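Dropping the structure in here first, questions after.
Only one protein chain is missing; all other protein chains are in place.
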Amino acid sequence: MTNKSAVAEKLGSYLEKYQTCRAHTWVLCEPLEQDDYNLQAIAETSPIKWHLAHTTWFFETFILAKLEDNFKPFHPAFHHLFNSYYNGVGKPFIRCNRHLLSRPTVDTVYSYREYVDEKIKNLLKHNSKLSDHQREWLLFRLALGIHHEQQHQELILTDLKYNFFQNPLLPRYQTKIPKINHNITNPPLRFIEFPGGKTTIGYEDKGFSFDNEKPHHEISLPSFSFANRLVLNHEYLEFIEDKGYQKPGLWLSDGWESICRSGINKPLYWFQKNHEWYEYTLYGSMPLSLESPVCHISYYEADAYARWAGHRLPTEQEWEFVAKRYSHLVDGSPHPPYHPLPQINNYEINHLFNHGWQWTLSAYLPYPKFKPFIDEVGEYNGKFMCNQMVLRGGSCLTPHDHIRPTYRNFFYPKDRWQMTGIRLAS
Amino acid sequence: MTNKSAVAEKLGSYLEKYQTCRAHTWVLCEPLEQDDYNLQAIAETSPIKWHLAHTTWFFETFILAKLEDNFKPFHPAFHHLFNSYYNGVGKPFIRCNRHLLSRPTVDTVYSYREYVDEKIKNLLKHNSKLSDHQREWLLFRLALGIHHEQQHQELILTDLKYNFFQNPLLPRYQTKIPKINHNITNPPLRFIEFPGGKTTIGYEDKGFSFDNEKPHHEISLPSFSFANRLVLNHEYLEFIEDKGYQKPGLWLSDGWESICRSGINKPLYWFQKNHEWYEYTLYGSMPLSLESPVCHISYYEADAYARWAGHRLPTEQEWEFVAKRYSHLVDGSPHPPYHPLPQINNYEINHLFNHGWQWTLSAYLPYPKFKPFIDEVGEYNGKFMCNQMVLRGGSCLTPHDHIRPTYRNFFYPKDRWQMTGIRLAS
Amino acid sequence: MTNKSAVAEKLGSYLEKYQTCRAHTWVLCEPLEQDDYNLQAIAETSPIKWHLAHTTWFFETFILAKLEDNFKPFHPAFHHLFNSYYNGVGKPFIRCNRHLLSRPTVDTVYSYREYVDEKIKNLLKHNSKLSDHQREWLLFRLALGIHHEQQHQELILTDLKYNFFQNPLLPRYQTKIPKINHNITNPPLRFIEFPGGKTTIGYEDKGFSFDNEKPHHEISLPSFSFANRLVLNHEYLEFIEDKGYQKPGLWLSDGWESICRSGINKPLYWFQKNHEWYEYTLYGSMPLSLESPVCHISYYEADAYARWAGHRLPTEQEWEFVAKRYSHLVDGSPHPPYHPLPQINNYEINHLFNHGWQWTLSAYLPYPKFKPFIDEVGEYNGKFMCNQMVLRGGSCLTPHDHIRPTYRNFFYPKDRWQMTGIRLAS
Partner (left out) sequence: MTNKSAVAEKLGSYLEKYQTCRAHTWVLCEPLEQDDYNLQAIAETSPIKWHLAHTTWFFETFILAKLEDNFKPFHPAFHHLFNSYYNGVGKPFIRCNRHLLSRPTVDTVYSYREYVDEKIKNLLKHNSKLSDHQREWLLFRLALGIHHEQQHQELILTDLKYNFFQNPLLPRYQTKIPKINHNITNPPLRFIEFPGGKTTIGYEDKGFSFDNEKPHHEISLPSFSFANRLVLNHEYLEFIEDKGYQKPGLWLSDGWESICRSGINKPLYWFQKNHEWYEYTLYGSMPLSLESPVCHISYYEADAYARWAGHRLPTEQEWEFVAKRYSHLVDGSPHPPYHPLPQINNYEINHLFNHGWQWTLSAYLPYPKFKPFIDEVGEYNGKFMCNQMVLRGGSCLTPHDHIRPTYRNFFYPKDRWQMTGIRLAS
């Protein structure tokens, strides 16, 4: 009979999680032509090939290199090429030049993935050599690596979309266009009142969370009201038609300067043809779906819209307060669409998860007594706690088992290439 | 016997306040050559002449134009030239081009000041024509205009310093250099513990405050500790000598990118000559005073120093919590020095007010249920609530009757031309 | 009776030339307010104060410092501050920061001028201490310094015009506006044929010339035709109205990119008000004078206009060939207007000198066997022989005794702040 510790058992069962995650990345790449793997229009939108290699490098560097005897990397230069921003383990390759890495080829990168997958499998199968402390450590790093890869799964889609959009051919990632139910009408915008009071914020469960979701702490939350759904495309169109983009009084000072300089006057992927509105999506160009939540807008646009509408954005604490009470609403449909489509919304509060990232009024800052992950992975989240805003809720491109009520995403106020939309509050 | 309302009486006594403030601006300009009035090295550092005109424009636009019958501006073009950022009342002149306004001349701008001062005097003297409501309104706008001019009094000095520094002659604003007591030693760095708990933040008194200090609201403050004094130059030198500027692990990601791009490796006005450290001050170049609080550093530098020292910056709530309990420490000396000099620090907590602005860990955001000032002056504070960090405490250049425990200043994380230093917390 | 050498005598008479030139600079500054002395909108347009000091520095550095025993500069830092681009004698102060030099003050700079003038006077009066070789050398450097100051006299006006133009008040340098004769009509555009053949180019006389005008050399000139006058404003208007600025086929590739990027669609100082054309001049804003030569256009614009008109620009050799045969046309009127006004043009070829600089088809390159001036002043012309185009003829702002048929001016193709116009050829 066995003496195996609980952590050893858990570790054994983790192999499947690992393989499922890795396989999903592969599935996401199936629709691609080989030519599509190396596009990068701006520093932020990395090539798919780079995502494939970087997520693999993460497991190699933060697990294999630490636990393997006589560790030998797949290729000595990959440590430099596929390091994103971990200065603690070496000098990363210039971010905006990732598209210049024609070598290693796509084939070699897939071999790299197999090589590391095989090594991880062996490590998990033969974990009896490890101490319980090592197993705990390994369990955490595996979970981190998997959540990390899930983040890149979303980026693979958002980056590809942005890069494809630069091509006048407007390529389709998905050629089979989903049927859109044009009879769906969303419920009218309504605000739910919350009395506020003493409450707690942050992650307190046993499972995995990022360091930035902790520690769990008490706050005093003033009363507030929270919109029953996201702002829809037809509502955002009204803002445009009311010349919202031409009225400085609606905008933050930096936002006004930003749209003046860039000439922005509509969401990122919208365009007009013969006086009709269209939107570029992963299914190619489509007529604008008026009943879908607006997305691909900056914080500045979300904030200006809210002011125009006579409301404001919620704080991240307000959002989390609501989400924790409505978290059973996380949709479990296995195949998410690649674009927010009109859906029946019969809940009291709709669109909480996996419809569109929701800009909050909160700057991305450490929670009181925040501690970064220890060692090299301490660079994961903490060093970005400046100049960015918190987003909550995930989009339809976020893996469903990746999101949770305490999850804190963050982007710069000007960023628009993520699927970012508007929840109103008051 | 008189029936004069209380507000009418208050209004009468306000004339002296107004004149004192306006006269102080004039005193600040006394040491200048006429050539010095129009310098502008970067968009942020406006010419003195522009400050003189803009503060006058503020009274003319936001008071005279509203209350005078048959209002006629001093010059029709000034409304465009001396508007800083009030889009609601017209299109401001391009900020970075202010130094190109050789006309109106300095003489004309002084005439403009006298013209408006005379009109304001008349308005106050003959306020009996006004309704009580108008008097309330006038009282508020006058207070706002005076506080506004005080902010520009500080800017006159910080902008001039920055602009002078571009000249290899390193001109002196003050030619009489103060005696420095080299025997003063600051107390060792010590942290005072505060238990935290439920407390209130924000302005609740009857006097003047800016909109961003309100509303007064309750928060739940975790326990924290707070340094007994600011970080000193000799302490900051240790950070430099320990190669703090070369260690990415100490820096926020944006901060590291910022110092790499700009080559920053010391506070703004420091320089070395024959292996000795010097500092450019409003008294000209001086040997670095080791026992003075470090100043003219960015948020990035303050944050990196705190991490290097094993601590962190305080939140604005922590700072205010302490300051409200130690506000009797506001120094009342009539003639502030133009540079932080070593002082005897026998208080439990030192350097709270008027030594150096203290970067906090808090992004500049609206308080819960924040309401901007009404009408045109609503643009004063609210539209800057993005991308900036809160600073507290004032510097030796801040007028002493301008600062208070609830006062929220804000600058971009990269800004260094204000007198900004470091308070540590844990 | 005297044994004085010819060069000594010549030297004696040079004092008057020197003083006349220096006094003229002073006259040019008479209309200025003190506030006007330090404007600099772009690197190219230096402050007047800087021009006053730099021309003085030129005499101090290249004459006094070489000939005076125990030479002591007026101020040790001026060597750095007022060096324009002579790397051979030290590091020049950053060009685009000249407007940040509030010190030395205007008064000090005028004292500097007097100080150097006095020294030069003494040197010339007591030149008997010098050898004949030194006298020759001194004569050349004085001539160079005077011609150098004349170039800056023109720049004082063109730079001031550009800097004033940034001010919405559109200040007037000259308040007395000249009478414009609206009855003057220019002769129709006509082309004079020249058969070409063997000819010589470059300066061969005894007087002063710049190094770039030498050596005198033989060329083989193909036949060509040359326009009888400059292109006029009403002709250039036709180009605009024919959408010349919207037709890429008319433009050099770099020119097209340049106007697309900058949005240029008319000459520099033109603007429209109530559908009427106006032009900013040193007399302030004036209705566009249709019979005046067009000026303040780039090489790109001149070239595009010529193509649109079915012609081309002349080469500098063609221009010089014509000018040498028509050099008696140099106008000798003592008080030039500050703007090209309609004039009676009865010559076979008009507008050759002192109406507008004429862009040529020739890149600014060394003549065969070109030798730069010796020693430090070798940097005067030669190092700019790349990326610039030759202009000929001078403008109404060029001192009349400064221009000559062999004179080669040079600017970048994009430059427009000089008074630059169009001579057509075929």
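Chains: A, B and C, in written order; residue numbering restarts at 1 for each.
Rule of thumb we're sticking to: a residue touches a chain if its C-beta (ideal position, glycine included) is under 8 Å from a C-beta of that chain, and two chains touch if they have at least 3 such contacts.
Remember, it's a predicted structure, so these values are computed and weren't measured experimentally.
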item: Displayed partners of the chain not shown (whole complex); value: A, C
item: Touch with the omitted chain, as defined above, among A:T20, A:Q34 or A:T185; value: A:Q34
item: Identified contact with the non-displayed chain, of A:T105, A:Q174 or A:S426; value: A:T105
item: Touching the absent chain when the full complex is considered, from A:P171, A:G196, A:G249 or A:G382; value: A:P171
item: In subunit A, positions touching the absent partner; value: 33-39, 41, 49, 77, 80-81, 93, 97, 99-106, 163-164, 166-169, 171
item: For subunit C, the residues touching the chain missing from this view; value: 85, 87-88, 198, 217-220, 222, 248-249, 251-256, 299-300, 303, 315, 361-363, 365-366, 368-369, 379, 383-387, 413
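Going forward, only the chains that are shown with their structure count from here on.
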item: Where subunit A and subunit C are represented by their mean Cα positions, the distance between them in whole Å; value: 60
item: Subunit A, residues touching no fewer than two other chains; value: none
